[in-house]
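Note that this complex is displayed minus one protein chain, with the remaining chains in position.
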Amino acid sequence: MSEKQGNVNMIKDILKSRNLLSYLLVLALFLTMISMTGCGKKDHPTTGQKKLNIVTTLFPLYDFTRNIVGDNAQVTLLLPPGMEPHSFEPKPGDMLRINNADLFIYTGKFMEPWVEGILKGLDSKKLVIVDTSRGITLNEEKEDEKDQDHAHGHGKTDPHIWLDLSNAQKIVDNILEGVIQKDVANRDYYSKNAETYKVNLNGMDAKYRETFSTCKRRIFIHGGHFAFNYLAKRYNLQYIAAYHGSPDAEPTPKRLIELKNMLKQYDIKYIYYEELILPRVSEVISRETGATMLKLHGAHNVSKEDMDKGITFLSLMEENLKNLKVGLECQ
Amino acid sequence: MDILDFLSHGFVQKALIAGSFIAVLCSTLGVFLVLRRLSLIGDGLAHVTFGSIAVGLFFKSSPVYVAVPIVMLSSLGILKLVEKARLYGDAAIGIASSLGIAAGVLLASVAGGFNVDLFSYLFGNILSISIEEVIASIVLSIILITVIFLFYQELLSVTFDEESAKASGVNTKKINSILVLLTALTVVLAMKMVGIMLVSALLIIPSVTALQMARSFKSTMFIAAITGVLSVLLGICISFAADLPTGATIVLLNILFFIAAFIYKTLR
Partner (left out) sequence: MSVEVVSADGLAFQYNAVDVLTDISFDLSEGGYIGLVGPNGSGKTTLIKLLLGFYKPTNGIVKLFGFDPADFQDWHKIGYLPQKIVSFNPNFPATVKEIVALGLVSRKKLPKRPGRADKLAVGHAMELMDIMDIKNELIGELSGGQQQRALIAKAIVSEPELLILDEPTTAVDPETREKFFSLLKELNGQKRVTIIIITHDTGTIGKYASKLLYLDKKIIFYGSFEAFCVSSEMSDYFGEYSQHLICHRHDTANN
């Protein structure tokens, strides 16, 4: 028979196997339904609708910025809520968002190494880019000298600058500068907001210092990745974390045993876990040492529930202080 | 730190016990899967698990309980694709795998973010196994061993030649379904416990190692199981002694065993 006839028969055959077709159809319908439920839902939190269009990467920057600009600008958080920031890679939509913005604010080249790459692809004439780590001394990812075994001499830089509240104020200054550059007219308004916010940050800093002046312990142990060293250093605390790099790397058995031993050695009854990730390591340690699990929020990004609840950087730091107070057994 | 102290830690004990049972599960199933050219089904079903966990999180229910039926259905779907769409196993698996990942990413995006990072489900950690998971791995192993005991002849005949099996009155559809359903259960459980990297490796490598040295089908299954268990036990100990990540060490040991078996076979 002719080839055409054969092809027609082939199609008839496919249509005949109704099983597979209906399976595929149901699947397609299901997926379409799912995507419909997402329509109209913003997956990038945005404030305001007015003049300036600002894109920020991490949550603290988002929070600082919206405090500074108030209703005068639309601030967008690039990282979708619930996403772990160290594995974030910008999608084409993100590139567009940045390119169309007036202001793009990021933490620094060590927290967002991908920024360097995309800067070449941006062709906006109006875009002002703010590197908020400018003027801030960066530390190495190194634990206390006492713990020499795990001193990472290869000089990996610790990017978690915002967790030191004095750094946070410098970040506010850097953001303010960028905002004013784009909107000189309202500089007084922005400056006033920035000052107010810095006062709040300062106040929190003072609270931290006061709380930590009377603690029974000066060491806290974290089942997450190495994020809190800036904070620890500022208040003269010792900080041990299970993971050195991003949370994807596995801790070794030796490390786990070390952590357990440290808890025993320093008679510590609390183990901290981090946000947005299954707290596997902390759970294991808690199970086997009887330590109580407490959350230490690194403030990189927040969950959708938290976002909807209107969480702020300061409220996160407040929570952290509460948990640190308990864990360090302060008055 | 001596070996006795090392073994006194709960997470080490659980890793050794559960890890061994998972190894037995995966390597034994793996023999059948590799011979049927379904080697990558572990990888594929792991990606489907990823997607199903996203579904579970999306509907705010326990992700594992949602994942199990979805993955089991997908494994049957793969069989159906092989049968009806006249594909080889690898292509059918590829379809399921891509669908799983895409569904997961899509749902994560639509949901606007989940409470916990979805990707952390892909990376189970053998050092953080709970007591419930230990029990689950033992129970599933018992089920698998019972099935193999009862249906050994049928499984072997279908694996050897499906047509002859049919002509011997074996219900090949049933046997194939049992095989992939058990694989689905194993993958979901193992992924949670040891992560996708180890699941794939344990499903494939011990059985190909055994195939290098096999002198009979029975011995192939035993060698696969023993190689798998040995790699886990040694892997945990070596990763401790050399301060290396455990999962990767186990995988590398499996590869070493394979190389050794291969050399042995070539020299013989």
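Worth pointing out:
Order of writing sets the labels: A and B. Residues in every chain begin at 1.
Just so we're on the same page, a contact is a pair of C-beta atoms (placed from the backbone, for glycine too) under 8 Å apart; a residue touches a chain by one contact, two chains touch by 3 or more.
Since the structure is predicted, the reported quantities are computational estimates derived from the model, not experimental observations.
Of the listed residues B:Ser97, B:Thr220, B:Ser239 or B:Asn254, the one in contact with the hidden chain in the full complex is B:Thr220. Touching the missing chain, out of B:Asp5, B:Asp161 or B:Asp243, is residue B:Asp161.
Contact between chain B and the unshown chain involves residues 35, 150-151, 153-154, 156-157, 160-161, 163-170, 210-211, 214-218, 220.
Definition applied: only the chains that are shown with their structure count from here on.
Every residue of chain A that touches chain B in the complex is listed here, in rising order: 17, 19-20, 23, 31, 34-35, 37-38, 41-43, 80-84, 87, 247-257, 260, 276-278, 280-281, 283-284, 287-288, 303-305. Looking at the complex, you find that chain B touches chain A at residues 1, 5-6, 9-12, 15, 58, 77, 80-81, 84-85, 103, 106-117, 119-121, 123, 125, 127-128, 130, 236, 239-240, 243-248.
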